[in-house]
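Chains shown are a subset, placed as in the full complex.
Read from first to last, the chains carry the letters A and B; within each, the first residue is number 1.
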Amino acid sequence: MNKLSCLIGLAAVVGATPALARDYVLLDTDKPAQNWKIDSQQLGIKTDKPFSVSLRTLHGGLQEGVSLIDIDTGAMTITVVPTRGMNVLRAVAGDVRMGWDSPVKDVVNPAFIEQNGRGGLGWLEGFNELVTRCGYEWVGHPGMDNGELLTLHGRAANIPASKVVLSIDEQPPYAIRLRGELKEQAFKKVDFSVATELSTTPGATGFVIDDTLTNNGDYPKEYQALYHNNFGTPLLGQGARFVAPVKQVSPFNAKARGDLANWQTYRGPTKDYDETVYNLVPYGDARGDTLAVLHNQAGDRGVRVDYNVQQLPVFSLWKNTDTEKQGYVTGLEPGTSFSYNRRFQRPLGLVPTIGPKEQRQFRVGFALLADKAAVDQAVQRVNEVQAGRPTEVREEPLVDLTKQQ
Amino acid sequence: MNKLSCLIGLAAVVGATPALARDYVLLDTDKPAQNWKIDSQQLGIKTDKPFSVSLRTLHGGLQEGVSLIDIDTGAMTITVVPTRGMNVLRAVAGDVRMGWDSPVKDVVNPAFIEQNGRGGLGWLEGFNELVTRCGYEWVGHPGMDNGELLTLHGRAANIPASKVVLSIDEQPPYAIRLRGELKEQAFKKVDFSVATELSTTPGATGFVIDDTLTNNGDYPKEYQALYHNNFGTPLLGQGARFVAPVKQVSPFNAKARGDLANWQTYRGPTKDYDETVYNLVPYGDARGDTLAVLHNQAGDRGVRVDYNVQQLPVFSLWKNTDTEKQGYVTGLEPGTSFSYNRRFQRPLGLVPTIGPKEQRQFRVGFALLADKAAVDQAVQRVNEVQAGRPTEVREEPLVDLTKQQ
């Protein structure tokens, strides 16, 4: 049992599926999404925190036909969007919400989005989730690469999941797993599938994403992955801090360079701030495990995001501390790559390849830090991983965007 | 009670909603569009003209999943398309039809349209309505502006409405109102919502569109609105005339300049005519109220379009008098702007801004003129508004499209 699972109480979740679990197919080729619910009482499971999982479909506007799955652990309701790449819309525990308030209010059906619109920024017409999968053919800002317009952050977030299966262990701690497959395919171009899994346990105030990318093709392919994990109020606020074991930090561009001195602290909602982005190279522990922590000014509430630097070697810290209505939000984004267009990342060595039939695993854990003790423990863990190693603060962006385009 | 409501018999419609009205939610987040109908008999309302409202969903082809709402006032059936921006497909009273015959026969689901296709003309693959909302981020011809391709006439017509509510007054004249909300949102780009309303009364042969645009964001934004109101036969025909109180008329481009002398009269279906467009600056009365009239050669049938120049200060007269199958149609189009690409309208002062939380209202009335007396009365009203003021006929287009691009 690793630290990640400890923290969010996922005793038996991470690792192999136990022999005894009930599976519920929620969506499949011959099974349309239909309103459905199951709870611990129906399952004959007695827990301190009764839990339930429900499925419903939204109608009207740009969310026509979008399905949502609510996993209520008894302590947190995690809302997953099968129609949008198994993204996590939000996770709410009492008065604390992981997620943010985007100007995009609908959970937009990908059928209505032209990702090639707005010069490749069409993705912004649907962006409002807590966890937005970016990839896996490419991530990053739109722009030409190899003669094609790469649209913002790839297709994954706008691919509806095939075959969605809910699995609930029959034994304590009654792990709850939700799996859905994304097919990212185009003749001659790409043949990826992504087996996504979100797991949690009754009573938990966190969850683990565990995705497996497979290159089904006969050729090695470039790929990129970035987990665009987004937090607004109440976790984000004036004086909130970002803490992580960091080897190198550098500004994404000239604007971020100007605010480099304050890269670890957040402003309150700030008119005309727009955004700054910092490119981090994290330290991991001996096994590559690492984490990033966001906590409020008082240090009594926060969130930790756990991942492994062998899977996701770099990290984008997106500080979009503009006004509330503009979308006051920060992104804690582990990835294979930063958010530059792919053509800029190749020279940085941040466009890995995946061989034929090879797989890559990406695991990201999310745990609410509900009080000062939890925040302190997470910060302590950051210090352990940092282990006194230096942090290089690099003034120059890794890519000179003023010269290139 | 203003002249607009007088004309189409909407005694109590325009203005505040009366206290007593029955509301029917036809579409909402948890309520899919389903075949449904209600009529005056069911409502226990005895009127000279029994009325009904019905909802149905189309299948097959590019109209799969498109909902239509038919409001039969007893004298006119008004068909609204919630799936396409609450556009009005047509309004038919006996043998008179407001609307036109587009080559586009399906009522196309926006999911199938790539507005960025055809160099930004993809919108044309769905264009066939009587009232097509254009805007609200931009209107006009496709082209680059601020580094983005603006697609023809904006997104509104291809945004499905959220929460559609039918409201029927419990007291005479039993006003019928249909409301639907459009969300025009994209992170960092725009956060508009448009509360649309179409209202009419039992027995009426007209209706009023009353839209409220809200900028939900924290920043002032440019916006544009244009109501693309389109009429074919039988109202349009050889010798038909356009009459309106006009301060200035100018040709949209060189082609329209060639036909400037006849800008107020229509040809019959004319091979190879394509289109001419005239840019009008209308006069309004002391309150800004104005109108435009289209009537047939005999002057015994027509339509009037009422609006207010404070809301919609300019007007495009689109004369697409090509062959019938090509789409024989004229557009009477009040707007904040003409149909040039937005980059050409900024210098003309026709790209207004809307401040944070501000609203803009656009009201457009449509009334059938069923006989000579009605046509004469409308023309007389035009004369009253013109009030002897001069009309400048400007030979040069306001934008020199031969120089720019």
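The criterion applied here is as follows: a residue touches a chain if its C-beta (ideal position, glycine included) is under 8 Å from a C-beta of that chain, and two chains touch if they have at least 3 such contacts.
Everything quoted here is computed from the prediction, not taken from an experiment.
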item	value
Given 2 placed chains, full-complex copy number	3
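By definition in this document, only the chains that are shown with their structure count from here on.
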item	value
Fitting chain A to chain B on CA atoms, where both chains share a sequence, rotation angle to nearest 5 degrees	120
Approximate Å spacing (C-alpha centroids) for the pair chain A, chain B	43
Contact set on chain B toward chain A in their complex	27-33, 65, 110-111, 114-116, 147-149, 151, 159-164, 181-183, 185-191, 216-219, 356
Touching residues on chain A, where the partner in the complex is chain B	56-65, 102-106, 109, 111-112, 114, 116-119, 121, 124-125, 127-128, 271, 322-327
